[in-house]
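A single protein chain has been omitted; all remaining protein chains appear in their positions.
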């Protein structure tokens, strides 16, 4: 398993009139979290696209246990539990400032060759960085 | 079962550099679709909050089968399959301009008393409008 | 002068915890309004990009006189006061459900050749549609 941790501060524009972070903004938090988890591994999604591979999302699942509030410094733990093939699954656990586990998410993404639009294997460089964890 | 249909046009700011609607914007489409489905039923979510009941989201699930593109007039079919209790489940089927079924979503929401923060039954007026469909 | 009118309904996710539409979402309203103003003129921005011309924004100005609220059906009047050259200026006047003038905006955009990245004249087809108004 590969796991990485990062923080994200809830923006004012991300709240709604209920006074909490709008449910539609968590997918954007997931994006930031998984991109940072790759960066900590030593590569960036920006490089991946530059290598001709993009990662569109196939599935997204969210469970909202407790709300997140404006200006909270949220901790997001991103994890990859299975060795990726042509698809990769990321899990996200979000903790609020009091350390309470408030949210669970899961995203399934494909590796797609930008030129052909066809599914493909992940870049070798990416697999090499991930291999030690599985 | 209750079913309602509406259209939504993809905005430029909703696309990302892949050239498709960003995956994080579908939750906002769901929101528009379920609010319009209630309006077609003869009530608004705005009134619901004015009556002291809010509907936070507990779960959200999305399956991205094909991408949506900028300026497409998407058709969203919203459906409620089971009679709601203290929770209500909405399903969303999205079709692109060619009539292709490109996306499926599902959202579970709670009815919550704004004053107490506690789960509650849906307003009676709401149940009366829905009853004929179940 | 060319003028067009359209409506836009404020989404829940566009509000913030002040209970009003977040100030950062008006630029997206402007985008919808100017795209619809072009559509009413008989062309779409989608076609413009397909013809190889994009329109990046150079300047944006907003004056918030009164807040917009969730679920309000806002009326946006878009106007072009001067015949466009390599640049085009759009003005936006927003009215709330009570007909009150709540917001003024202005956006200056360039016409840019997508292939070369260089400023260019607007497509002839576009100028032909606009000419009767100046």
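Order as written gives the chain letters A, B and C; numbering starts at 1 within each chain.
In this section, a residue touches a chain if its C-beta (ideal position, glycine included) is under 8 Å from a C-beta of that chain, and two chains touch if they have at least 3 such contacts.
Computed from a prediction, not measured in an experiment: that's the story for all the values here.
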Interface with the undisplayed chain - residues on chain B: 12-13, 15-20, 22, 24-25, 70
Residues of chain A (touch criterion as defined above) contacting the omitted chain: 9, 11-13, 27-28, 31-32, 35, 44-46, 70-71
Positions on chain C where the hidden chain makes contact: 18, 20, 23-28, 31, 54, 56-64, 67
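Note that in this section only the chains that are shown with their structure count from here on.
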Proportion of interface numbers common to chain A and chain B (over half same, under half different): same
Distance from the mean Cα position of chain C to that of chain A, given in whole angstrom: 33
Centroid distance [mean C-alpha coordinates] between chain C and chain B, Å: 27
Distance between the centres, which are taken as Cα means, of chain B and chain A, whole angstrom: 24
Chain A, residues touching no fewer than two other chains: 18, 20, 24-25
